[in-house]
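Report on the structure given below.
A single protein chain has been removed from this complex, and every other one stays in its place.
Then we have subunit A:
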């Protein structure tokens, strides 16, 4: 599975690509998505695996970082963590270590080669991820991150697979639901939405991934 390899982030490698522009559009839309409160703690999830959650969150993180906001990407996908590989970081000390009290948040947060972008890798995979994510310690950690960074992006497992996403959704300002235009069935997407709304999560919107490129429209090329 390609999930285990480091994946390139297009907004970093090729900022002029129409696809990078699409991510910047997403960033802009997110800034205007909620009027009342700022979306400082944003969670990204999807109905099923391999819909493009992690790709989206990585690109969104870089897009935010490019607008000179201090961004932290929290890899809360404790089932299949990938952030440490993507950014070439050590995973020996990460989110789980902070949650179990073995390390301080400051030690676990790592700077990346991309300026303004920090990453909190998953740490070692625990046997009880849902309990860890729902712990009091998590609330404290999120508060701390809130005070230190402009934007906190949280990567989570798929909604329909495990309850982690629901647990996290209650703690976030907003949830971005990634929908894969090729693979996800309508019922799955609806189920995922219902699961998130059931826990009173604030779903700010949908990120449509892997649309057929013809639908994108030529005006994205405008920037080139």
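Throughout what follows, a contact is a pair of C-beta atoms (placed from the backbone, for glycine too) under 8 Å apart; a residue touches a chain by one contact, two chains touch by 3 or more; residues count from 1.
Operating definition for what follows: contacts and distances are computed from a predicted model.
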Choices "Wzz/FepE/Etk N-terminal domain-containing protein", "Cell shape-determining protein MreC", "Thiolase family protein" or "3-methyl-2-oxobutanoate dehydrogenase subunit VorB" - which one is the UniProt name of the chain not shown: "Wzz/FepE/Etk N-terminal domain-containing protein"
Chain not shown, touching residues in subunit A: 8, 10, 12-17, 19, 22-30, 33, 52, 55-56, 59, 66-68, 113-115, 176-177, 179-187, 189-190, 193, 203-213, 215-216, 223-224
